[in-house]
Each structure stands twice: as C-alpha cells, then as structure tokens.
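A protein chain is absent from this complex, but the other protein chains hold their places.
Each chain carries a letter (A and B) given by its place in the written order, and its residues are counted from 1.
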Amino acid sequence: MEIPYTVSARPDTGLYNAKIGIWLFLASEVMLFGGLFSGYVFLRIGAQPGYWPHGLLNVPVGTFNTAVLIASSVTVVLAWASLKMRQFAQYKIWMGITILCGLLFLIVKLTYEWPAKFHHFGAYIKKESLAKYEPYLGNNYLAEKGLPERVEITGDLEDEASLKDESAKTYVFKELDAVNAEPTNPESDRPTFWPRPLVEKRVVIDKADVDYASMFYPRHSAYFSAYFLITGLHGLHVLGGLIVFTYFWLPVGANMYKRNPEHLANRIEVAGLFWHFVDLVWIFVFPLFYLL
Amino acid sequence: METSTAIHSHGPHDPHGHGGHEDHHELGFWQKYVFSTDHKMIGIQYGITGLCFLFFGFCLMMVMRWQLAYPGQVLPVVGPLLARIIRNDGMNSGGVPGVMTADFYNSLGAMHGTIMVFLGIVPIAFAAFGNYVVPLQIGAPDMTFPKINMASFHSFWVGGVIMLLSFFSPTGPAKSGWTSYSPLADLADQGAGVIFNGQTMWILGMVFLITSSLLGAVNFITTIIQLRAPGMTWMRMPFFCWVQLITAFILLLAFPPLEAASFMQLMDRVFGTSFFLPHGLTMGNHLVNAAGGGSPLLWQHLFWFLAHPEVYVLILPGLGIIAEVLTNNTRRPLWGYKAAVYAAMGIGFLSFIVWAHHMYLTGMGAAVSTFFQTTTIMISVPSVIILTCLLLSLWGGSIRFTVPMLFATAFLPEFGIGGLTGIPLAFNSTDLYLHDTYYIIAHFHYIVAPGTIFAIFAGVYYWFPKASGRMMNEFWGKVHFWGTLVCMNIVFFPMFLQGMAGMHRRGFDGGATYDLAKPVIHWNTTISHAAWLMGLFQLPFIFNFFWSMKFGKKVGNNPWNATTLEWSAPSPPPHGNFTEPVAIYRGPYEYSVPGHNVDFIPQADPQGPRTDAGAHGH
Partner (left out) sequence: MEHVTEQTHTPDHDAAHHVNKHVKGYVFVGGLLLFCTALTVALSYVNFGTQKANIVVAMVLATFKVSCVGAIFMHLKSEKWTIYRVLLITAVFALGLFLLTALAFHDPIRLNY
C-alpha cells in the first residue's frame, strides 16, 4: 500500500506531503522559540538595573560561528540544487561541507564557548556595600558620565573548589576582568569587540557584601539562564539536523537516489528547510545575546 | 437495509498505483500490535491506553473524595494498601496507615487533572478516534506519515509511564496543581538538584506528551489536506474531520510555548536558575538561594497560552463525534453545516487570545483585562452556534435511541450547562468571587465529564462495530448510560452551590476551615457517594467492551445505515482500508433526502437508490 503524494505533488495544493509536514513542524518551532524569546524579553525588561550584563560573551567567536552557520545554509541549498540537477557527486560534496560546518559550530560552542563560561565567576554586590568596592566598580566615575552603575565583580577565582566550603567567609579572585580591574578607564565604559585580557589581581570579597554569586552557570543570572537554555536548545536542533543529514549522506542516500532521485531531492529539501530555520533562530540569538 | 457499496475506479492516473497493491507477508506480533504503522492499530492503541489512564485518573478522584467526605479517617481496605505501595508517608498521616496527608491530597489533585486531560481525554478524543476514523472518513489508505504516527504513540505512553512512576518517588508525585504554578512548582520538594522527584518527573513526562501531540498534529493536518479522496471537497468533509483538523492546529501552535516554559521550569528545578523566581524570595523564613530576577507571571502566561486552547482541544473532537452520532440517529443532515464549520474555525482562532481570563486575579489593569473579557465573551458565540446547530438537528428527526444516541442526546443539555456557567467567569468582576472555588470545578467538569466523556462513550459504542466487526451489548450499554448520567449530575451540580458559597477548590479538609462552607459542606458526602457509585457503573462498560470483542453480535459494513465513508469499508477494514479506489459524490449527511425511498445515501455511492422520479443520485 502506498501513500499518495509522497513524492509527486497533489494537483490542487501543488505540494507533496513532506513539504506541508515540515512547514507545520516549523510553525510549531516558531511558537517554541517565540515563547523562549518572549521569556527573554520579559526577563530582560524586568531585570533590576545592573543585573542584566553586557559584553560577557566572546563576540569574535560568536561572529565566526554565525558565519559558519550561514555558510552551511548556502551549502545545503546547493546540495539540494545538485540533486535536482541530478549531480549526485556534487550533492555529496556540498552535503559533506554542510555537515562539517555544523559540526564545527557545535565543537566551538561545546569545547570553547561554554567551558570558558563555566570557569568564570561573578559576584553581585549588595546595594548597601557598593561604595565599599568602588575601586573595582567605579560608580562615581560612571555617574559623572551618565552611564548605568556596575553592581558585579567578575573574574577567575583563586580556587574554584572553595565555593563548596560553607565555612569560607570570602571569595578570593586571582584575576579580574578588565572592566573591574580598571573601572575608570574609558575603554571599560562599553563592551569591546576584541575581548580584553584578564588582569592579574588578588582581590578578596566578603560574602556578607554579596547579594548572589556563582560561576557563569545557568543559575548565575536571568541572562545566563536564558543564554544557556536558548543556545542549548538551538544546539540540540543543530545536532538533530546533523543526524538527519548524515543519515542521507551515507549509502542510504545513494540507494534512495538510485530508486527515485526526486524522492531524495525532496527529503533533502525538507531537511534543508529545517536547517534554514535553525540558522534563522541563530540570526536572532546572536545579536540579542552577544551584541545588545 | 443493505447499502450498495458501489465504489469504483476513478481518474486517469492513480498516483498510488491501483488499490490493493499491498504487502502480502504476515507481520509478526511486535510489528502488528506494538510497532504498527497502521493508523487503525495506532488508533486502538491510543484508545485502550487512554481508557486505562482515564480509569486510573478516575480512581485517583475516588480516593480524593474519601478525604473530602470523611476528612482524616482511614480509607478502608484501599488506604492501608496504598500506604504500603507508595514510598513516602502520603497515606500514612501521623503514622496511621490509610489516612491521607495534605501533601498527598494535593498530589492526587494535581495528578488527577494532569492524567485526565493529557493522558485520558486528548489521547482518546483526538488521537484514538482521530487516528482510526479520519483516514477512513476522507478515503485515505492511511496517514501521510505512518512512521511518525507510530513515534507519536510511543512518545505518549513513555510520557504516561514517567507520570505513573512519579508516584513512587521519595517525596511523592507532583503536588503543585495541574497548573504547576511557580514559585511553588519550582521549589516544592527540596528545590533544585534532584531529578527523581514528582515535580521534575511531571515536567519530563509533559515534554514527552507534548512531543507526541505535536507529531500527531502534523500528521492529521497533512493527511486531511493531502489525502482526501477524489470528490471529497472541503465542504463535503464530515464535521468530525473538520474539528479534528482545527484541534490539530490548536495543538500544533499552542503547545510549544508550554514546552518552552516546561524547559524553563525544569532548569529552575535541576540547575537552580530563576526563570520564575523573583528577587528576594523567601521560603520558610529564609532567602531562597537563587539569583532571582525571574517572573512567576511569566509561567502563568506561557502555561495558560496553551491551557486555554487545550480546553477547546478537549471539547471540539467531542462535538464532532456528537455530530456524527446525532445525524445518524435522527436520520437528518446536520442543521447549519457551514455555520458549524465556520464557528469551529472561529473557536480555533479565538481560543488563542482569551487565555488571561484565567489570570484575572493576578493584578491586571483595566486595558488588558478588558481585552480578555471581550475576546472571552466573543468566543461564547461560536460555541453557542455549534450547540444550536446540534440541537436544531434534532428537529423533525426520526430519533432512534441507540446507546450512542442516548449519550449524544444527554451531551447537549450537559454541555449547555457547562458552557452557560462559564459566562460569569468571563467577566473579571464576577470571576473575582468565583475564581478558585468549586464553581470552577463544576463548570469545567460539566463540559468535560458529561460533555466530552459522554461523547467518547458515544463514539466507542458507535464505532466499536467498525473496528471489531461486532456490536456492543445494548442492554448493558443502557445500564452504563443511565447510571453514569444520574451520578454525574449528583456529583457535579452541588459543586455549583458549594462554589457560590465560596468554598475553595483545593481544600484538603473539604472546606471545614472556613465558616462560609458550613451550609454547603454536607454535600461532600453526597457527592462522594455518587462518585463511587459512578465508578461501579463503569464496570458494565469495561466488561461489555472486552466481552463484545469476542462474543458481540457480528455485523457487516454498515450496521448503523450511515452515510459517511468509513461505513463503506469492511468491518474491520483491511490494511489500506478500501478494497477498491474511492470517490465521493455527495455531502456527508445525505439522510432522508426527499424523493428517495431509502433514508440515507452513502457519500461514496455514485448513483444512490433508485427513486420514483427515476433521477440519478442527488
């Protein structure tokens, strides 16, 4: 028994089944990421002043990843075009590049971006203690310039394991972010494109002065919660897409091509649509988290 | 009267080759019954699994009703048994086996709601009936994506098992209401870090259930768009297929924001994030160890964005089933078919923009609450239109009270009560008083219980012969009906009185704490007794269901003399459904067409019975 319109289009709609199926699925994905982005907006609008950080993510790396994903969007549509033009060898090349790009994206994220965050530390200073840490926050200088005040001190800890020690009364930084090491340097006023190196400085902060402190885990702030959730879910979608592409790059694809090349072309078109959507989401994620 | 099953080849080219081109190898047990990709088997899988969950959810309610009728007393037999099965002291309050704790009562409430809605009604009304009937009614050989169909079923039962397993967690199952409001749901049972606890498992289960619904929705919509047989235009589609299409759209677009919110709540619990925890939150007199900066209202908005359309998911398939049963048993067409179809579309659309009427008490200002009051009142219009069409379909009919018809007829006033009692809830002024009282419980149960569940029973008795080739026993069907009908009303009507007195809906003590409940609290015992009696009246149904599969009266293709396409296929239909290619020649409810000597003409019948005028079929 065969299902009609699996490969050929139904005359009145002009569509084959999987095309409708994938667009319906993408519609639900729009609602999913729409819900997530709505959450992002409301959390950001509702954040206390100073509690929504800027400039914590590595912009050059993020830009690179964005370029990689855009490139893969081009190569996947070229792979589909190759199939429509019955150039199977070309398809394999373009699809192979697409898969490599996707893998590169994930590798950069999982081996560099995320771990770099997990080893970084930040402590939000209580309102009443802000004056005490003026050398690292520079709020008088910021007030003069009309810029919003800083409430957090970030850097690398001397000993991350000390966080587990309940009896410890202080946090000890071995290095500070440039923004806290030189708070009155005009370069620290706004985030810069190139990440500024950490400054070696041993700084001790009393736990009693701290509102909340954590490594840059999801729990650190609404910002990181949203960042890890959205990029994590996005990453899972990238992985899903890669699995599907790999499946059709293996001999399964060649067999399907031999039986009915249009069928494989349709499958790649549908998978490509999913991949473009994933790219689409990233086009919004990148400025919202890395730049703004 | 036997109908002519005249379906013949149609069209110059058949994109799927000539019908009957089937796999002839026999499928093994696992391929046939467990990993089936046939929509009929999947429909039955959903149906039986869903009915089991429905019964389980019903049992949870029966245990709850003990606590309400006899607070603090030992539940005989069942109580000590439960105390031994569940791992914590939920049924061991104060060291007395068989006495419920408040926490366990809350768990029962949360799980009763969750299981009935997501594991009972949606899988049965939407997935089971939809899967089985829709492809047959549109003349398709199967769904467009049979493997995804199978995946959706397996995702469903996995989610269900996770929910059931949560009963065995050390702190018990979810207890923050089926609505799972943060911050309570974020923090209940120890806070972040532990996975094997009720609330976290609830969230994980929901993710599987949402996935199942999404996959199913994609399948339904694509199938209805693409696989309608030649001649099956949109306006010739049975009303049941229309509502399934609209329900699928609702599921497709409304569920994902809840999925997003579920991920956020999961992260709050497992990774200690603060999506829904505000700054400075205290619990038990000390500050919660979280960064804060979150918004409890955000959860409510994202939750209700799904949960309101969800209630239309619960009722629309039921309305569709009723339309089929009503037309068949009045021997008349559906009155106002077009109006009903457009009204259903209107409901589908409006359902997405009314959700904050569940949030009138969250401190919304005049502008936003006016908007939601307006849209909520607007949505009552299409609902009334559909009910009116169904009622008017009775007018002038030759009504035969088969068991499905009994349930379908009873549905009408019961759904009417449920719908009309929603009107005071649409306005924030009256809702201010009625919110979170038993009035709400009565309102929505009237719609779902003697509403949708009656439609489900009607559907089961109606389509059982198609799926099995045998009829269910009529006498026991009537016993089931009358017993359930009477008990339903004794259970739910007094709840309106309790609610209007101000009795809170989630009180573990049955309302005893507050004086305002004094005049109405006595109803608790009556309601509980009626609920337990109703449980007894389900036993004939369960027995009838399984007994008739083997010993019921055998029937042919069309025992009900119905017009819609599924009755042109054999009972039960083979793999591929129709033994010959299908084409449609007329509308879905050609009953009692004037000038014909037979009171129905099947959709697929090209000529129709010969008339005195000698004309062709209508």
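In this section, a residue touches a chain if its C-beta (ideal position, glycine included) is under 8 Å from a C-beta of that chain, and two chains touch if they have at least 3 such contacts.
Given the structure is predicted, the values throughout are model-derived calculations rather than measurements.
S.K.: The chain left out touches which of the shown chains?
M.R.: The chain that is not shown is in contact with A, B.
S.K.: Going by the contact rule already stated, which one of A:Ala67, A:Ile107, A:Leu236 or A:Val252 would touch the omitted chain in the full complex?
M.R.: A:Ala67
S.K.: Tell me which stretches of chain A touch the chain missing from the display.
M.R.: 2, 6-8, 13-15, 19-20, 23-24, 27, 30-31, 34-35, 37-38, 41-42, 45-46, 59, 63, 66-67, 70-71, 73-74, 77-78, 81, 84-86, 190, 192-193, 259-260, 262-263, 272-273, 276-277, 279-280, 283-284, 286-288, 291-292
S.K.: Can you list where chain B touches the absent chain?
M.R.: Per the touch rule, chain B residues meeting the hidden chain are 15, 17, 225, 249, 253-254, 257, 297-298, 301, 305, 349, 352-353, 356, 359, 363-368, 371-372.
As a convention for this text, only the chains that are shown with their structure count from here on.
S.K.: Distance-wise, how many Å sit between the C-alpha centres of chain A and chain B, to the nearest whole number?
M.R.: A distance of 38 Å separates the two centres.
S.K.: Looking at the complex, which residues from chain A come into contact with chain B?
M.R.: Per the stated touch rule, the residues are 1-6, 8, 10, 13, 15, 17-18, 20-21, 24-25, 27-29, 31-36, 38-39, 42-43, 46-48, 51, 124, 212, 214, 217-222, 225-226, 228-229, 233.
S.K.: If you look only at chain B, which of its residues touch chain A in the complex?
M.R.: 15-17, 21-23, 141-146, 148, 192, 214, 217-219, 221-222, 225-227, 252-261, 263-264, 267, 271-275, 279, 290-295, 298, 302, 305, 575-576
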